[in-house]
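Only one protein chain is missing; all other protein chains are in place.
After this line comes chain A, so read on.
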Amino acid sequence: MIAKRIIPCLDVKDGKVVKGVNFVGLRELGDPVNMAKRYSEQGADEIVFLDISATNEARQTIVDMVERTAKNIHVPFTVGGGVRSIEDVNRLLQAGADKVGINSAAVHSPDLVKEASHRFGNQCIVVAIDAKKFDDGWHVMTHGGRKDAGIDAIEWAKKVESLGAGEILLTSVDADGVKTGFDIPLTQAIVDAVRIPVIASGGVGHPDHFTEVFQKTDVSAGLAASIFHEDTYTVKEVKDACIKKGVLVRET
């Protein structure tokens, strides 16, 4: 049977991995390719790079990073952040990315998801959904989780599936940075709404948070950033925790 995937995420700014909340107090952690290589050696099933560079010049450095990653990392990797056009998608895929993540641009121009999946195949288009709980349900958020797009997240998940998204990267804005575990109700609600793989993100502070989301929901993968940085926990420790609880993961 198919294994649950453990995915470390690297936030990249101006060619360096950074750590920090809400774009303030960013601290440089190192070279993204070296860090990705270390994670893949620890057993990461995939790697996600999120480019948070503010300028177009800096985005050019991401293409170099993608090329170096493709050469050195032998597991699939996704690149997202600031993807706004078919040309952006094409450039990242040509540089060697396996999948491209589309976030805010999908909300502003859904046709981008349709066109990109039609042209490059559903399997390489990941739509990132940032969701936050309101009285009437979960809303889609843009601008790094700060701005309410006024769209119901469950309806949006169904919509991006129909537009051709191959996967959904679901981040709970409420759980993000809190380190008390994944947002289980949100994750299950989105998983139930679609027939494409969902990657849960936001809230991980401990390896057991992965086993919890895999045991309580039918999510395909779990993603975390900070717990893997500076070796707070290794990918292997997360997998060992999963194996102990009977969750099927790829052993390396």
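Everything below uses one rule, namely that contacts are C-beta pairs under 8 Å (C-beta built on N, C-alpha and C of every residue); 3 or more make two chains touch, one makes a residue touch a chain; residues count from 1.
Keep in mind that, in the parts below, contacts and distances are computed from a predicted model.
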item	value
"Imidazole glycerol phosphate synthase subunit HisH", "FMN-dependent oxidoreductase (Nitrilotriacetate monooxygenase family)", "Acyl carrier protein" or "ABC transporter permease" - which is the UniProt name of the missing chain	"Imidazole glycerol phosphate synthase subunit HisH"
Per the touch definition above, residue among A:26, A:52 or A:70 touching the missing chain	A:70
Residue, one of A:18, A:106, A:221 or A:241, that touches the chain absent here	A:221
Full-complex contact with the absent chain, from A:123, A:162 or A:180	A:123
Contact partner of the left-out chain, one of A:196, A:213, A:227 or A:241	A:196
Candidates A:60, A:85, A:180 or A:252 - the one touching the absent chain	A:252
Absent-chain interface as seen on chain A, which is shown	1-3, 5, 40, 45, 70-71, 74-76, 93-94, 96, 98, 121-124, 166-167, 195-197, 220-221, 250-252
